[in-house]
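Before I ask anything, let me first share the structure, which is written out below as structure tokens.
Only a single protein chain was left out; the remaining protein chains are all shown in position.
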Amino acid sequence: MNLLSDPVGVSHYLVVGALLFTTGVVCMVVKRNALGVLMGIELVLNGANVNFVAFGSPVLRGEQASLLGLDGQAMALFVILLAAAEAAVALAITLNFYNNHATVDVDRADDLKG
Amino acid sequence: MELVETDLGATLSTLLGLAWLIPLGSFVAILFFGPKMGPHGRNSAWVATGAIGTSFVLSLFAFGNWMVTHPPVSGHHGDDHGVSEEAGHDDHAAWDVQDRAGKTPASFVNFAEEHGEAASDGHADEHGDDHAEAHAADGHAEHHDDHGHGEHAAEKIAYSGDWYRLYSSPSLVLSIGWYIDSLTVFLFVMVTFIATCIHVYASGYMHDELHDITDHEVTLASGEHLHRPGRFPRFFQALSLFCFSMLGIVIAGNLAMVFMFWELVGICSWFLIGFYFERKSASTAANKAFIVNRVGDFGMLIGLMALWGALGTLHFGDSVSVDADGHQVVQPGLFSLVRPAENGHALQVPDGMVVAAAANRVGDIASVVSPEEARAVVEEQVSGWRARGYGNWLLVIAGLGIFCGCMGKSAQVPLHVWLPDAMEGPTPVSALVHSATMVAAGVYLTGRFYPVLSPDVLVVIAYIGAITLFIAATIALVCTDIKRVLAYSTVSQLGYMMLALGLGGWVAGLFHLVTHAFFKSLLFMCSGSVIHACHTNDMRRMGGLLKKMPYTGWTMLVGCLAIIGAGIPFSLGGLHIGLSGYYSKDAILAQALVYSRVNESHALLWYAAAGGAAMTAFYMFRLWFMTFLGEPRDEHVAEHVHESPAVMTAPLVVLAVMAVIAGWSIGPLGVAALLEQARPLGTAAGMTGGGLLTAAVTVPAEAASHAPEVHVYATWVAFATASSGVLLAAVFYVWRLINPGLIATTLRPVYTFLENKWYFDEIYEWIFVKPAHGVAMLASANDRGIIDSILHLVAWASRQLAAVDAWVDRVVVDGVVNTLASVTWSSGLRLRDLQTGRLRQYVMFIVVGTVAIFLLASMMLSTTVASP
Partner (left out) sequence: MMQALVATHTLLAAGSPGINWHGFFFLLFALLACGLALAVVLADNVVRMAFYLVLSLGATAGLFFLAGAEFVGAMQLMIYVGGTLVLLIFGVMLTAQEPFVAIRTSTRDKVLAGVVGGALLAVLLQAALTGPAWSGHTAVDASAGVSQPTATPLGMALVGVRVDGDVASGQPSPVDGQVRSGYLLPFEIVSVHLLVVLVGAAYLARTKRRKSSASVRDEALTGVVR
């Protein structure tokens, strides 16, 4: 199968989702800035969202019914909402961390080290 | 009439019940709050005195109620001492009163006929050939007939009932109840009165206890004297409890309750004798009193069992209850069972005892016929069995058993040994507990239980009483400790009371109980005052105290005169004048004289009583002369002597007045007449019986002793013996015509024998204490040698086993657990390295983990796929 020649299908979206997801994870791993980690998380969620939308899309599978139908899109909506909530809380935590440690370097947040 | 009487019963039971319970309240209050009552608990004396004073007032109310409702008819005692010439006339008056009360003469005539026959028969059998002796009794019987049976007409008035039933079953009812007759009411007044006096006296006497005390009679191991805090509240606490217990005995409506309070009195006595418990002598005396009393109580328990087992009730009086159908059911009490009304209140062995004794025959009957028929047959047979003597022994055992308890409490030989030692307690205790009230409990119970006592038992009682009075009097002759003289005199007087009861002198015995309570508490409190002043009990170091202690000296003289029965032995214008002891002791002597005339083989009792009177006079005046007259023998003691404070002398004066007038009767009012009201039914006429323990005896009617011929003789004998005793004492100790020391030397063996109290303590030591010690040593050796060694072996084996077990524990069990713990610990240590606390690394782990799971899963799947 050839991604480039084939008409756009679910697999294409899944590839994009995988790329976004992986980028997010790598972002989380390499960024020492807490906000960078946060952005990584956003990317991960976004990648997941792409998958949801792809599975729920009425377009991508043509005559076949979509895998999830409207559920996929609803799920994507909820994920967006949860991402917003998560961003708010994470930002608050980051600010707290910053207030307490005077830094946003997550490597310094090792108080729970074993 | 019925209604009024019921009301009076309720009123009396309420008043006396309150009077009985208030000291308990005082006890509880002092028990819990005593030390907080004023400095050093000073106010506890007021609480206790107030309580007993309130009881006294309530008792007086009850007494007044009684006197208004049942005014005493002038009995025989009243006339004999007051207006002896008009005895016959007064009897008419008495009978008139009863007539007005609405009794039916016809029924009494019946009684009279039966009873007259019985009495005549008895005399015909026993003393048919002795007209002179029999005359008194016969005359008494005739007298009954002439006067419409006055004795029986004076029907005993008694109220009984239950406050609370502790336990109830068909075979036994245990209850807190009352039995109130004039004896109860009067004893309440007497006990509370004397107790009030003694409480007041004690609040002065015990003031040493208000602060710390150095007890010079206790030497510690360090060689110092004991120093201890005062125990003022504790003393009054025990006194209150004692008053409660004593009043409980008096008001008790059944023998079980009597027994309960009997024991309470015993424990109070133990507390009070052992008040100075640091002194070895005091604690030993307390234990001795307690243990000796237990010996008596053992007998009492046997008596209780005999009564309960055979009769199924311990109530004195009949108890009325309402059954399911609404009918009144009268459950006969002990008195009705033993002296049933159908039998003219004459003593007969109750059915229950006959049946119990004839158990074999009952069994034979029951094995043949059905239970209902058997019951009927048994009922038919009972009177036949009774005639053949079944159950006589049971009645004797019951009587002797109860009397055994009385012996312990009233210090009769051979259980008298505790009373002199009990003088170790503080003197107010001696006065209250060991002269006036507690020891009186035994006499009281004998009097209360009198209807149930058979002639055999009465003979035993009389002999015990006579022996006691004689032995105690002889010991008192040589005592030098002032309190011990009084203690032995108490024992002796208690012997008199028992003697009187045993001889059939019911009123005489209890009369003496009352008068004795007054003058003996007076004497004890005087001696307490002397001891308080001299700080010694030894009469040989006293002398010439009269000038320095006038109140004490003169009131004590009054007490001495009262106890020897001083009085004018002839009638002055129809009046016999004398101190209280005069009346009561004369009554006893007269009864003894009558008895010895009726039963010649028992004449010894009369001689013992008369001789005892002489000795009483001698030792009492020996005491008084040695203490108050002559020159001081010990300058050191005499220097510090002073009269006691008013709080102590005031009760002395009050009691002295009572000791003078307690025996007087004004018209029909007098103690004797009052007691006559309480005379148990059917005991007025005397009885004949016995044959089990002694040859048959005739217990003469008490009225016989009031015959002028007997009474005048007895009075003169009493006067002669008493005055000879006083004269002899004066010869020895005032005029010093004879040196008492010389007599002692001359009669050395006798003197030593008496000084050692007839060696009772030594005999008991050898007979009871030493063997008990021997048995105890054997038991102890057995314990130590055999049982202990077995135990040690077992213990040793256990230790060895335990050692093995410990090794297993330490090595195996602990090893496993420790290994587990250390493994957990070290793996934890290693794993903690993973917890770097670095967020990014964790993310990495997640990713690696996810990938790894994926790879693993795909490998597994591929193998799963490949395997088929």
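Letters are used for the chains, namely A and B, taken in the order the chains are written, and counting of residues starts over at 1 for each.
Here is the rule we go by: a residue touches a chain if its C-beta (ideal position, glycine included) is under 8 Å from a C-beta of that chain, and two chains touch if they have at least 3 such contacts.
As the structure is a computational prediction, the values presented were derived from the model and not from experiment.
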> What residues on subunit B make contact with the chain left out of this view?
Replying inline: 840, 844, 847-848, 850-851, 854-855
> In the complete complex, which positions of subunit A touch the hidden chain?
Replying inline: 1, 6-27, 29-36, 38-40, 42-43, 46, 49-50, 53-74, 76-78, 80-89, 91-96, 98-99, 103-105
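Heads up, the rule we're going with is that only the chains that are shown with their structure count from here on.
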> Once you find the CA centre of subunit A and the CA centre of subunit B, what distance in Å lies between them?
Replying inline: 103
> Within the complex, which stretch of subunit B touches subunit A?
Replying inline: 831-840, 843-844, 847
>> For the complex, give me every residue of subunit A touching subunit B.
In response: 25, 28-32, 37, 106-107, 109-114
